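For this depiction, one protein chain was excluded, whereas all remaining protein chains were kept in their positions.
What follows is chain A.
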Amino acid sequence: MKLLTHNMLSCHIKGVQNGFPFKIEPVKVEQIDADYDPDFLRHIYPRLEWKALCEAAATMGAPGLPEEVTEEMLQDDDFLRSFHHALLELVLEEGSLVCPETGRQFPVHKGVPNLLLNEDEN
């Protein structure tokens, strides 16, 4: 699971108000090479919760993303490359996602998060 997917997940247990973002508890992180596409990054940026991405990247061993992003930065190659790396090249292979409100853990195994709920959580 890439951090772009992490940025799109939230806890959906019935009654949970603040189920985003999942805290990542990494056990195994892999790095992959993804195609670098500045247009894609600029397109996807408004859809992201930036703070969640920064925190997730730091947890996965890639700290240093700036807290704020400006229009100029979205034209800056150095920034875009670090953004690209955090978003698309860090993969959580094993570990868990922890709901920020309830502490419920969702396991990630072989890169696949399991978001299914138990019957009493629906």
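Miscellaneous remarks
The criterion applied here is as follows: a contact is a pair of C-beta atoms (placed from the backbone, for glycine too) under 8 Å apart; a residue touches a chain by one contact, two chains touch by 3 or more; residues count from 1.
Note that in this section contacts and distances are computed from a predicted model.
Of "Cytoplasmic tRNA 2-thiolation protein 1", "ER membrane protein complex subunit 3", "Trafficking protein particle complex subunit 2-like protein" or "Methyltransferase small domain-containing protein", only "Methyltransferase small domain-containing protein" is the UniProt protein name of the chain excluded from the display.
Only one residue from A:9, A:29, A:58 or A:98 touches the chain missing from this view: A:9.
Contact with the undisplayed chain is limited, among A:34, A:58, A:74 or A:98, to A:34.
Touching the omitted chain from chain A are residues 1-2, 4-5, 7-12, 19-20, 32-35, 37, 39-40, 43-44, 47, 49, 88, 91, 106, 110-117.
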